[in-house]
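Moving on, here comes subunit A:
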Amino acid sequence: MSVVLSLSGVSRAYPLPRRRLLGPRPMLQALSDASLTLSAGETLGIVGESGSGKSTLARLVMGFDRPDAGRITVLGQDINALPAPELRRLRAGFQMVFQDPFGSLDPRRPVGWSIAEPLLADPALDAPTRRKRVAEALEQVGLRPADGAKFPHQFSGGQRQRVAIARGIVTRPRLLVADEPVSALDVSMQGQILNLLSDLQAQMGLAMLFISHDLALVAHQCDRVAVMHRGRIVESGPVAQVFSHPRESYTRSLLARPETKSADNRELVNNTP
Partner candidate 1 sequence: MRNLPVSLWIGGALVGVIALAALVSLVWTPQDFATVAVSERFQPPSARYWLGTDQLGRDVLTQLMVGARNSLTIALVAVGLGGALGTALGLLAGAKGGWTEEIVLRLADFSFAFPALLFAIMLAAAFGPSFANAVVAIAFINIPVFVRVSCASARQVWQRDYVLAARASARGGLAITRDHVLPNIAAIVIVQATIDFAGAILIEAALSYLGLGVQPPEPSWGRMLSEAQTLLFLAPQLTVLPGLCIVATVLGFNLLGDGLRDLADPRREKAR
Partner candidate 2 sequence: WARTEITLSTQQEPTVLDPTADATASIDSMLTQNVYESLTSVNEAGEVIPALATDWTVSEDGLTYTFTLASGVTFHDGTSFDAEDVLFSFNRAMAEDSTNPSKRIFEPITEITAPDAQTVVITIDHTDAFFLFNLAQGDASIVAPESVDGNATSPVGTGPFRFDSWTRGDRLTLVRNDDYRDLQDGMMERITFRFIADPTAVTNALMAGEIDGTAGFPSPELLPMFESDPRFTVAVGTTQGEVILALNNGRAPFDDIDARRAVNHGLNRQEIIDGAMYGYATPIGSFFPPSDANYVDLTGLYPFDPEVARSLLADAGIAEGTSIRLRIPPFAYATRSAVIIQAEMAAIGLDVEVEQLEWAAWMDQVYNGRDYEMTIIAHTSPNDLSNFTRGPNYFYGYDNPAFNTLWDQIVATADPVARGALLQDAQRFVADEAVHGFLFQLPSLGVYRTELSGYWVSSPVIFSPLADLRWTE
């Protein structure tokens, strides 16, 4: 199996406002020394509580932001060492699906245009080819090609997320980064979208980075999982193994089912974040 994504020792810190005049600028270590690999056809789950650095990781992988340290290799290329034109060419190979289906589609463009946007970078594709690919993608996600002429507000949330996924796969990428792809959706819709992602993965041999704070979703969807805590990957491995025999206490606390806990008030107080 070929490796499509690997991170080694990746760190990223964000500056915070100074507390004192001329004092040092405090930094927030959003990601520290993260390493992981992802192979073709595989789904890697990233779990962790809010603010643990999951989205930061996604942004770095997508090249929206640069790491302070470490190397990110996508499809065999170090994306931060690549000259801009070549990175652009490479981008067709890795795409992203966002959390908010309302915010990730330009409200002023028909969805067909949005789906075609990743194809615009490839000068080899002419307009009819692009149209054909868009129609294909729409069908793949269970929509009709005619829906490409509609605007985002004419779709329901779940359909919108399908459109977003169509845009993610239209370039036939080998890696799809999905940052909380279903957490904004109704329960009934979540199943539809997760099934769709599974199907596409099977069809296209996609590798997927699946980010979620919902352990049940990750458990269902992923082959392997990395648990994040305060910017660090504290544990990783096959899902069944990590979730049934967690090594780290943090992972255990994540997995702990509250109702099994004693309702002792004191403990509740001490654990409040």
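Per the selection procedure, all candidates are chains of the complex that A comes from, given by their letters.
Note that in this section a contact is a pair of C-beta atoms (placed from the backbone, for glycine too) under 8 Å apart; a residue touches a chain by one contact, two chains touch by 3 or more; residues count from 1.
This is a predicted model, so every value here is computed, not measured.
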item: Numbered candidate touching subunit A, per complex, among 1 or 2; value: 1
item: Subunit A - residues contacting candidate 1, complex; value: 62, 64, 87-89, 91-92, 94-96, 98-100, 103-109, 114, 117-118, 120-121, 153, 164, 167
